[in-house]
Every structure is written in C-alpha cells, then in structure tokens.
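All protein chains but one are shown in place.
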Amino acid sequence: MIVILKNDVQREKRDQLIEWLKEQGLGIHISEGEYQTVLGLIGDTGNVDMELIESLSIVDSVKRVSESFKCCNRKFHPEDTVVEVGDVKIGSGHFAMIAGPCSVESEEQIVAVAKAVKASGANMLRGGAFKPRTSPYDFQGLKATGIELLKLAKAETGLPIVTEIMSVNHLPLFEDVDVIQVGARNMQNFELLRALGKIDKPILLKRGLASTLKELLMSAEYIMAGGNDRIILCERGIRTFGDYTRNTLDLAAVPMLHELTHLPVIVDPSHATGIARLVRPMALAAAACGADGLIIEVHNDPMKALCDGAQSLRPEDYDALAKDVFGIREVSLG
Amino acid sequence: MIVILKNDVQREKRDQLIEWLKEQGLGIHISEGEYQTVLGLIGDTGNVDMELIESLSIVDSVKRVSESFKCCNRKFHPEDTVVEVGDVKIGSGHFAMIAGPCSVESEEQIVAVAKAVKASGANMLRGGAFKPRTSPYDFQGLKATGIELLKLAKAETGLPIVTEIMSVNHLPLFEDVDVIQVGARNMQNFELLRALGKIDKPILLKRGLASTLKELLMSAEYIMAGGNDRIILCERGIRTFGDYTRNTLDLAAVPMLHELTHLPVIVDPSHATGIARLVRPMALAAAACGADGLIIEVHNDPMKALCDGAQSLRPEDYDALAKDVFGIREVSLG
Amino acid sequence: MIVILKNDVQREKRDQLIEWLKEQGLGIHISEGEYQTVLGLIGDTGNVDMELIESLSIVDSVKRVSESFKCCNRKFHPEDTVVEVGDVKIGSGHFAMIAGPCSVESEEQIVAVAKAVKASGANMLRGGAFKPRTSPYDFQGLKATGIELLKLAKAETGLPIVTEIMSVNHLPLFEDVDVIQVGARNMQNFELLRALGKIDKPILLKRGLASTLKELLMSAEYIMAGGNDRIILCERGIRTFGDYTRNTLDLAAVPMLHELTHLPVIVDPSHATGIARLVRPMALAAAACGADGLIIEVHNDPMKALCDGAQSLRPEDYDALAKDVFGIREVSLG
Partner (left out) sequence: MIVILKNDVQREKRDQLIEWLKEQGLGIHISEGEYQTVLGLIGDTGNVDMELIESLSIVDSVKRVSESFKCCNRKFHPEDTVVEVGDVKIGSGHFAMIAGPCSVESEEQIVAVAKAVKASGANMLRGGAFKPRTSPYDFQGLKATGIELLKLAKAETGLPIVTEIMSVNHLPLFEDVDVIQVGARNMQNFELLRALGKIDKPILLKRGLASTLKELLMSAEYIMAGGNDRIILCERGIRTFGDYTRNTLDLAAVPMLHELTHLPVIVDPSHATGIARLVRPMALAAAACGADGLIIEVHNDPMKALCDGAQSLRPEDYDALAKDVFGIREVSLG
C-alpha cells in the first residue's frame, strides 16, 4: 500500500501518522520527493482501513498495490474460466444464448417459448419465478410453482434453466435449477452471496444499477471466497441521467471485465434498454465487443406482440437475431 | 391511468390496443385532440402493466393517475407521522440526534462514546454490529457480540440503540434493538423489507445509492403494507459523477419527501460525504432545510482523531455541532 | 400540448389556470377522467412556457404533443439524410471512416498518418488544430498553422479534412476545411451553432457529456433552423459514475437517434473510452448497432505507441480494425 502525503504537511503530524502505522505492525518505507512524500507500507496491509487513512487531512491519497480481489482476478488466473451447465459451456469461445419470458406464466407458455427458442439456437431457458418488483402491489411471480413449470419446460426440451433468487431462505426450492441468478438489486446482498458461495451450482451475477466494475468483482469475490467459482457476470445497464432507455447499457464493461477477470461476461439487452426495438442492435453490439453470451426476453403472447413494442422479442425476431449474432461472432473473433 | 398515443398512429393499431385494454376489464375514454389521442383507462388499473404499454410502438407515454404508493402517501394521511422510540419522538417538530461510532469495537469504546454523545444532546445511539463491506476480506463487524455491547451502552446511558440488519435470518438477534436500520445496499432487498413489515419496531430505511424518491417510498410501502408504519426515512447521498465526496448529498430530497410522505426524514452527513470536515456544514444545512434528525458518526479514539481527518467527528466537535443544529432549527422553523 | 392536473385540485385554482391559458390565445379542451383532469391546449403553443406550467402546484405534468424539433425530426422527413463531403457520402448505408491524430503536430506527422489511414480504407482525415483543454496551461493546438498542415495532407491524399472550431470568430480560418466539428463542450454554445447554420459546409456535432438525445437534436435544430441541414451527429460518451473509462459510451443512442432523426449518426470510441485497447471492441460494437461511421484517433509516433497504451491506435491496428468493421457491417445490415 502506498500513502501519498499532501505537499505542505507538518513534520510533527507526519511523524504521528508513521508512528500509528508502525503500531499496526507495518514496516514503513519513506520516499521524499521534490514535491511530496510517499509512504510505502510493508507487511500485511489487509487489515488497514484505507478509507480512514485516505480521510486524514495530511493524506492526499492511498493506493492499494496488492489487488483487493484475488479469486476472480485475471492476474492470478490468466486463463479464461469456462462455466459448465450440463453440456453447455460458457466462456473462452463458448457462447451462451439464454432466452425465455420475463415471467413464467403457465405451462403452455413456458413450454412453447422453450421450444421456440431452442429451435432458434438458444442453449438455456430463462424465466422469472420470484420477481423483484419496485412496488409491493405488483405481480411478484408464481414463485415455487414457477420453478415447477420451468422444470417441466426443461423436461420437454432439455434446456438447462436459469431463474432468479431473492432470499437465502428460498434456496431449497432451487435444487433443480441449473443456474441461479442474482439480480441487480441484490448484487450487494452479502448474506445471499455468501450462501451462494457454499453451493455447487453456477451463479449468474448481474451488475447493480450503480455499481462500479470493482464492486461487481468484489461481489463475485464474496461467492468465490466461499468456494464456488462457477460465476457468470452480466452487464445489464447502469443508471445515468439518460431518459430514453430504462438504463444505459455500458458495453465497454465487457472488454474491460475481460481484462480484469477470467470469468465469463454476458449481456442483457432486454432489461438494459426496456425497448424491444433496441434489443437486436444492442445484442449485435454485445456480440461484436466480445460478450460470452446474451440473455434475452422472448415471449409467445400475441397480445404482447401488439405493435412490436414490448421489451420482449417475438420468437420469429429472436430467430433472426440469433442467426446474426453468430455471424457477428465469426467476424469479431476473426 | 392515461395512455398518450403517438401522433401518427394507424387507426388499426390503435383499435387493436383499445380492444386489448377492454379485454383486461377496463373502460376506455377516448379523447382525440388536434394533434394526439389520449386514452383514459377507467376501472381497476392496478394490474395493468404500465411498462408494457409504455413500450408499445404506438404509445408515447403512460401516466398512472392514482398513486402507486398508498400507505406512506401524504395525500391519504396529511398529518406528519411521529415515530416513537421509547421516550424519544421523531417527526412533526421532534428532532432525532442519533450518534455513535461506525463500528462497535469494545465495551469501553461504545460506553464512552454513548456517554459523550448523550452529554451533547444526542437522544439515540448508533453503532455497527453487522457491517456490509464491499470486500469479503474486510472487517465484517462484531455481529452478535456487537449487539450485546450496544445493549450494555444502553443500560449505562438509557439511550435507545440503532443498528443495521443484513439478513432476515438475523432478526432474532435484534430483539432488544430499538430501531432496526436497513442500509442503502438493502433498500430493495424486498424479502427483508417484507419481514420487517411483520414486526413491531421502528425501521430506519436508508435511500439506495441509485434510488429515486419514488423507489425509496415504494420500499417503505413494502414495510407498511405488512402492517409496520413506524418508518424513518434517511437521505445519505446518491452516486453521481462527482468525485470529491464519497457520494452526493441530495438535500432537496428532504423538503420533497416531506411533500410526498408523512414519514419523518433524517440525514446522514457522515456517510454522504465521507469527510469529517464536511459533516458540520452538511449537518447544519440539513437542519436548515427541515430534516427531522441527523445520524452522525462520532468516535473517541485519539488515533483516529489524528489530523482531524476521519469521517467520524470527535466528541468535542459533535458537542459544538449539536448546539448549532439546535440554533439553526430555531431560525428555520421560524 | 396536454396539461395533466393533479388529483385533488380545487375548482377555483383550476379555473384560474384555464382563464390564464385562454388569455395566451389558446383554445382549451377539458377532459375530466374518473381520477384526473386533462387540459388539451389548442392553437399555437410555441410560445407557451412549458416549464412554468409544469411547476404550478396544481399541475402534475405537461406534455408537448407537437414535437419541439422539426427540421431534424424523422416524422417530417422519413428518408435518411445523406451528407456529402466532396465524393464521400455519409448516411443511409454510406459509412464514414474518419481517422487521424488527436492533434496536428507537424507536416511530417499529419501527412504520414493521412497516407496510412487512407491505405486502410479511411475516407476522411481528422486532426485537432484548435484544442479545447480543461487547463489554460495545457497545449492548445497549432491553431491556424494546424489547419494549414491539414490542407497539405489533403493535397497529398485527397482525403477531406475534419477539424474542431472553438469560436465564431475563427470561422474565416475554416474556409478550406471540409467538415467543421463542434465539440462536446460547445454543443450548447448557441451563438456558435447559429453561426454554423448560416454557412454551406457539413457540421459534425458531438453530443455533450451530460446531454440528453433531445438536447442534442435541439442543438442540431439550431443549425438547421438557419438553413444548414448537412449535419452529422456523433455519440462520444456521457459522464456517469463509471470510473474505469473516461466516459460511458452510450451505444443505444445510435439506434434511438435513427428512430428520432433522419440525420446520420457516427461514433467516437477513442474519446469515449480514453483507452486504446477498448477502441477496437467498441468500434466493432458501434458498427454492429448501425452507426453510420466511426471517428478514430490514429497516430504514427512510436514513442506514443510505447506499451500499446495510449488512446490512439497505431496504423497497423487501425488497418486490422477497419477490415473487421466492414465485415461486421455486412452481417448487421444483413
């Protein structure tokens, strides 16, 4: 750790700080430059409260040199992680095409959508059973029944199923779920993350609306620190001043995450934009910049298809999109 | 609910939409203006998916006329709510001075701080036992032991205690806690909110880093819908492009929330800014714009006081601040 | 224009508002719904101050039905605009490959880069002569000399030249410039926009760091209202809480702008990310989601190429990128 002092520090205050750091059991290497002093902290700095030191009036800034995330860090694990879900692989050239309805509504619906997306090349089925809703008065999903219906759809099509968890206490219901999704609002529900670190199942971890990439990686680290390293990261839009889409899809996060971590990174263009007409261009863009997969909402309800407007794609649009995604990947992977 | 159609809508698509809305059991009032058509939806629109309709290509926008939050809405409950915590009242002219250390560290520490802040006029004691930390490798709090220490400090001083909960499963440990805090990261942990709606204890609900006021109120609504209406809202800074403070304290939220809801609204200048030097001016500003209380970090560790830098105030600074807060309130309340 | 009143409006205040609106020469159509009242304003609402009405305490919201931008609106001009720059066309399937150094430094440099990018398929040359810099102490560009050097490079290669203007008063120096660029910081320098509306030259208008799409279009409208309709819009990243790239590239703006306007839309991945390693993936993504062109920084200075880090690409990397951009376009245009 490096502590950079301000220009005009009184020697007395500087010495007090050094004394205090030594009391924490650290060795201190003092480098006095023409304009400033840098303290190099030597030893186990894991317990040093960086924020506390940074807030001292004589300190300009603090930099942790040894990375704070270890398990998911590409530096310590240079090869891409490939997450396996049954026969399906994700990462390092293997592409996840996850598709399905926003909410599971009925056996008829989920089976029909599952068959349709499988025919278009999807290799996993998504569908909401537990739905996080801003309002307590909105539909909260079919819950346990929804998971049962997903299992029926899996039985019919063979597609592994992905669905969101909202509470540690629901874990027993997820025994037959293939991939457990942690939604954006729960990205820093640390108790949930810790519990998911103890199970042997892939986790789809969505980036929070206001989360930096480092925070996303630290949340992955919570899961990995428990022993579960089968994590798929997902960019799904951040909250900005922008007002024409639901969120702002931050696609540069994809190549940047690939630099920082060995975990696969997929993109959710449906929730990021909230507008079906934008799903196709954003899905193609995600494929072009190196995403390891796409999670896309597809429905089969002709009413919702009215005026081609809803956030979900119709099966025929998904079919056309899937073909072009594969074409784009061929070019961008060169 | 009002659905405003785009200018150039084909009659056929418009009729399809009206047909579909009628199938949902709604009456439709069509108002054709010179430039546009507005559909007024009559009947129970509670189950209508506003986002779905808004995303239709022929729809310009949708407005829900009847408010989506009811319990916490000032329209339906014009008088200020006064939350009682033992003998302490918050709201409608009653001011909460909540103070204490970031983390509970030892009996000596928490008792000393409790005595100091009480002497300065604080009427509640805060202290972190379960600490949400971005990194799994950082100190996570003393947990159950921390709560025991808070209870000792309460026994010594009589101050009611406020501490943060991170999981539904920890609720039994909070039996003797006076006010349960929901942190910014858990503001949309809906399972937790729902559980807190079932208990008979005041809840201090902090605004999420990227939450709108409406989302904060909908989270309060989750708790109130369960029967618990003893909620204290807390503005603690939002995430913006700003880089000189940890977050951007959005003080205009205080008078705006007072318009929207009858619940008391307090401010946390310590976490909002992350800089002790800014706690005083921001606390005074919060008092000036009508906040119903302040939650402020105070420590008694001379090492942390080094160079007056940390986020926490020293007891003597808190003492001076508290006096001026009361002075400001006299002026601003007129 | 539609004025939506709040639920609980007193009849007297409502009537006062209606009276006042009539005094402005407007016809008023009152539609009383079960829950709310909507006023339809009929007549010339161009001079009605929407913000004033919106801020009235009895008003819930106001919607302008007739669009506030006309010249650049696709509704009134459904076909794509093709901007011609000499023999080069941009828009409606014609793709702009604009490349060149951040700053023009010397004849040798600009000619070498121009030749290199032309060989790789670029059809326009960019280079900064007047440089907007946050600090008055930083290099401000070669100014008039820089423009002369760009003209030499054009003479050598035939590539039309694109460079940024910072003041109305510099216009005479831009006589031989082919495309005048308005930078993000000047997007709402309305006096400059107005002056550019009077000239007969294409304008490359960059989106401001905190500008909505509507504001960008209104700035284009300033130019078009003066008679100049040869405008190329450019997405170059917005300012968000994100901290790993210089700005957040908002690629969904590309298809959204294509819906809203007939003007061509290009993307600047170099300034958006500030990191050369991210230019390639973001350029491919931009091509995949339908951008009409790319403006990319390329340099030929081996020192700056050191460790392949700077924001600018080396000519050989640009060459490889250009090939793949064309490949992506073939797939995404289907």
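Order of writing sets the labels: A, B and C. Residues in every chain begin at 1.
The rule is simple: a residue touches a chain if its C-beta (ideal position, glycine included) is under 8 Å from a C-beta of that chain, and two chains touch if they have at least 3 such contacts.
Bear in mind the structure is a predicted one, so any value in this text is a computation, not a measurement.
**Q** Considering the whole complex, which of A:Ile2, A:Met50 or A:Ile199 touches the chain not shown?
**A** A:Ile2
**Q** For the chain not shown, which residue from C:Ile28, C:Ile42 or C:Leu56 touches it across the whole complex?
**A** C:Leu56
**Q** For the chain that got dropped from the picture, name the residues of chain B it touches.
**A** Chain B touches the chain not shown through residues 210, 212-214, 238, 240-245, 248-256, 259, 272-273, 277-278, 281-282, 284-290, 324, 327-328, 330-332, 334.
**Q** For chain A, which positions touch the chain that isn't shown here?
**A** Touching the missing chain: residues 2, 4, 7-8, 29, 31, 33-36, 38, 40, 42, 60-61, 63, 65-67, 75, 239-241.
**Q** Counting contacts across the full complex, list the positions on chain C that touch the omitted chain.
**A** These residues of chain C touch the chain that is not shown: 13, 16-17, 20, 23, 46-47, 51-52, 55-59, 68-69, 132-137, 139, 166-169, 185-186, 188-191, 194, 208-210, 214-215, 218, 221-222, 225, 239, 274-277, 303-304, 306-311.
What we mean here is this: only the chains that are shown with their structure count from here on.
**Q** Need the CA-centroid distance for the pair chain A / chain B, whole Å please.
**A** 26
**Q** Indicate the whole-number Å distance between the mean C-alpha point of chain A and the mean C-alpha point of chain C.
**A** 31
**Q** Which parts of chain B, given as residue numbers and ranges, touch two or more other chains?
**A** Only 239 qualify.
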